[in-house]
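The structure that follows is given in the form of structure tokens.
The complex appears here without one of its protein chains, the remainder shown in place.
Up next is chain A:
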Amino acid sequence: MSDIGYVRAADQGSALALVAEDPDAVFLAGGTTELDLALKDQVVHPSRFVDIGRLPLRGVTRDGDRLRVAALTTMEELAADPTVRDRLPFVREALLLGASTQLRNMATIGGNLLQRTRCRYFRDPEVGACNKREPGSGCAAIKGVARMHAILGAGPTCIALHASDLCVPLVAMDAEVELLDADGTRTVPLTQFYRTPGDRPDVENVLRHGELVTHVQVPLLPAGARSGYLKVRDRTSYEFATTSAGAAITVEDGTITWARLGLGGVGTVPWRAWEAESVLVGAPANERTFRAAAEAAIRDPFTVPGTAFKVELAKRTIVRILRTVTS
């Protein structure tokens, strides 16, 4: 028995009002993160779920060279979209390599962006030291069993990973998030949407309480570009990334003319490898360039014994995806 309430929002306006009026109310989309944390792990304590699942925020539209994805589109629906298949193949790959078909039928794109970390200490209410749950209480993972944790954007306050696969190609493509609340709409680049833990690991993004993600906009790959998503994991399927990389590249006469690289499994936020892209553009498409890009991408990692292996694994993941998309 739990005392969390439930209300199904009749329309967008009432959804906004129902969450805005109550500091402890939360939106409920697919529920695959929220119900897990609130009902099963019991590490978050909302007053009520405001179910937005039936709001007409579903489907994908194309606007020139951009895709506009409504926030309640499911992962399976986005993966099946013909434009995604043709013009953003690494987005489709990242989607289909995530979770299971059952979960992808439930999980929404907005929810995927806002999924919480899989850090086992965060998800265990018996663990007292977790700065993300209880600011100032410490971090059990740093001295504990860390493996599915971050090495970039991490620090002594928190090493929790942002585990989304989808966000890796999305940050690489400069996707933007459309937000709505009573004050109106704003659009935030996904690369500026998330916050690294710093001194406030409990604040993960710029979303305000009661603000609704309505759409995600994704520019399509330029003509001639090739893309790929490589996910390295502890079992063949249905597992979070240990490391992953999403790359999109254009090569002309052996020289890289355009490059985008996103990384998963390594960052406290979905990671954009800007430094690696600078190394790639203008350089010949060969192993030496790929390795130099990998070195540039994983600079100054923050590791603990359990995550130190990721430094080399992430570099090799980068080299391999670059090789694949340029071959």
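One rule holds in what follows: a residue touches a chain if its C-beta (ideal position, glycine included) is under 8 Å from a C-beta of that chain, and two chains touch if they have at least 3 such contacts; residues count from 1.
As a convention for this text, contacts and distances are computed from a predicted model.
**Student:** Given the choices "Protocatechuate 3,4-dioxygenase subunit alpha", "Xanthine dehydrogenase YagT iron-sulfur-binding subunit", "Pyrroloquinoline quinone biosynthesis protein PqqD" or "Spermidine/putrescine ABC transporter permease", state the protein name listed in UniProt for the chain not shown.
**Tutor:** The record for the missing subunit names the protein "Xanthine dehydrogenase YagT iron-sulfur-binding subunit".
**Student:** Of A:Gly5, A:Gly59, A:Pro189 or A:Pro284, which residue touches the hidden chain?
**Tutor:** With A:Gly5, A:Gly59, A:Pro189 or A:Pro284 as choices, the missing chain is touched by A:Gly5.
**Student:** Considering the whole complex, not just the chains shown, which residues of chain A touch the missing one?
**Tutor:** Within chain A, the residues that touch the unshown chain are 1-8, 28, 31-32, 35-36, 38-40, 48-49, 51, 53, 76, 99-103, 105-106, 236-238.
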